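Pasting a structure below so you can have a look.
Every protein chain of the complex appears in place save one, which is left out.
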Amino acid sequence: MNAQPLLEVQGLGKRFASRAGRDSSLWVIRDLSFSVADGEFLTIVGPSGSGKTTLLNMIAQIDVASGGEVHFQSESAPINDPKALNPGLSCRIGYVTQEDNLLPWRTTLQNVLFPLVVQGRLNDETRARAEMLIRTVGLAGFENHYPHELSGGMRKRASLIRTLVYDPPVILMDEPFGALDAQTRTVLQEDLLKLWNLGRKTIIFVTHDIGEAIALGDRTLVLTRAPARVAGEHKIDLPRPRNIHGLLTDPKFGELYQRIREQVQ
Amino acid sequence: MTTHDSALDLAQPSPVKWRQYAVTVGRIALAVLLLVAWKLGADRAGPIYVADPILVFDRIVTDTMSGELIRHIYVTLRLSAIGFAIGCFFGIVLPFLLRPLPRLTNAIEPYIMASVGIPKYALIPLFILWFGIDDAPKLWLVGLLVFYPVFIAIFAGIRNVDRRLINMARVLGASEAMISREVIWNSLQPLFFAALKIALPRAVSATIIGEFLVGNEGLGFMIEYSRQNFDTTGVFTGIVVATVLVLLINAVLVRIDHRLNAWRPTDRDMEL
Partner (left out) sequence: MASQGEISATTDQNGGRIGALIRSRSDQVLVLIALFAIWQACSFWLGTYWVGSPWGTVTRLISGVLDGELLSHASFTLAEAVIGFLLGGIPAVILPFLLRRLPIVTAILDPFMVGGYGAPKLALAPLFILWFGIGIESKIALVAITVFFIVYFSALSGIRALDTKLVQMAQVVGADEKDVARHIVFPGAVPYIFTGFRIAMPYAIGGAVVAELISANRGLGYLIQLSAMNFDTTGVFVGLVATGIIVFITNMAVNISERRLLRWRPPADARNQVGT
């Protein structure tokens, strides 16, 4: 295991100018610092409105930061300069957003292949990988369906494997299973762990669901309310591979849950 | 840890002002460019194909002073107005007449929709055949062209009027006529005005085109007559005056629209 963290966030801040005037601008995130090691599954919990999406947007370089630094593989990312933003950091940071953002005019398979097409990496091998991923998440048979013909859960799965198909070293996930019903959510969580086990990518997973954070992660960060910073860090030493159903009865799970919940208040 | 101001967070007005300035300058420049291109085109292509803008301007002035241009404009506008009134009248009255006759309405609806498909201008020769060579065929043309958008707007509007409002009015004891007047008419106003914005300029255009084919007065006559005499300056004069006229009408309608409906949130997508 590398001693150097793969991704490092230092003193990150984001301020929105309020309409009343420049002095009364609102700091959504202030002085946020953490790091992620290679191959680690990091989960982040925080109350709603604690700027979790904004945090991910800044790391992915979709939004510009008001301060702080982000280092990826010891290389500094230009997050403070709106003109120098490099969304996705040249395909090294993948981002599974809250909305599935599937292209409505492409079929499921075409959507999953989309990153490969724009990166010029579409060949037999990558195409086979795409098809394998489609099968793994249970979308076999729906390759030629358009997004409007798919259910919400299916679209979510498609958007998930669209990011996985091009294998970025770091993957950000913004409450990807939030809008789904409990059953589908559990299935997708298991699918995610299954897929993660295949490649041990580095994942930063944001959620408001503490149970989900514990079930999936190696480590959980807790954020405060705005202006958000890291309130605490919890190591999840539950054994892998995780058995999500079995976790509810595991006493360690309950302990962690309590601890984290107290901090989230 | 220090945090510094990000340029985005502080809204600066000066970039925006600069842009507006550039746009205005650009527009003026383009207008001047077009006029210059026109003049050059006239010099190069000869008097038969492109009329000299200066001569066109001259002609406008002389014809205005002699009253001839005024006469033509008046004839065209007068006919447009009458045709517009006729078309509007039937376009408004018919849907209300049909309102209590749903079975009849449903029976004739496909034919009305089908008749939209025939270009009304193609009917001009028929109208000339039927109604002679005076104002009548032109009035029929304009009337029809105005009728359709108004009729469709009012008709669809009546259909979509909030049923709840109507039911409430009924509960309160209003007569059908009163319902028509208060609830339906008021709900229809924006749709009606939208149809007017289309129909009024169209009435003027239709008159002009009718005048291409029949009659001996009006802007359309002026344009076509000039063409047949190879009087290109006359053609250009007529077109310029006709275009300015219609654009003016459009502009006035837009103004009135904004005044009347200033309180409505505009849906940009619906603008055109």
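Lettered A and B in written order, each chain numbered from 1.
Keep in mind that, in the parts below, contacts are C-beta pairs under 8 Å (C-beta built on N, C-alpha and C of every residue); 3 or more make two chains touch, one makes a residue touch a chain.
This structure is a prediction, so every number in the text was calculated from the model and none was measured.
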{"item": "Touching the absent chain when the full complex is considered, from A:6, A:28, A:45 or A:60", "value": "A:60"}
{"item": "Which residue of A:4, A:76 or A:90 touches the chain not shown here", "value": "A:90"}
{"item": "Residues belonging to subunit A that touch the chain removed from view", "value": "60, 62, 87-88, 90-91, 93-95, 97, 99, 101, 103-106, 114-115, 117-119, 146-148, 162-163, 166"}
{"item": "Interface residues of subunit B (partner: the chain not displayed)", "value": "19, 22-23, 26-27, 30-31, 48-49, 99-100, 102-103, 106-111, 114, 117-126, 128-130, 163, 166-167, 201, 204-205, 208-209, 212-213, 220, 223-224, 226-227, 230, 232, 235-236, 238-239, 242-243, 246-247, 250, 268-270, 272"}
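Criterion: only the chains that are shown with their structure count from here on.
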{"item": "Gap in Å, rounded to a whole number, between the CA centres of subunit B and subunit A", "value": "54"}
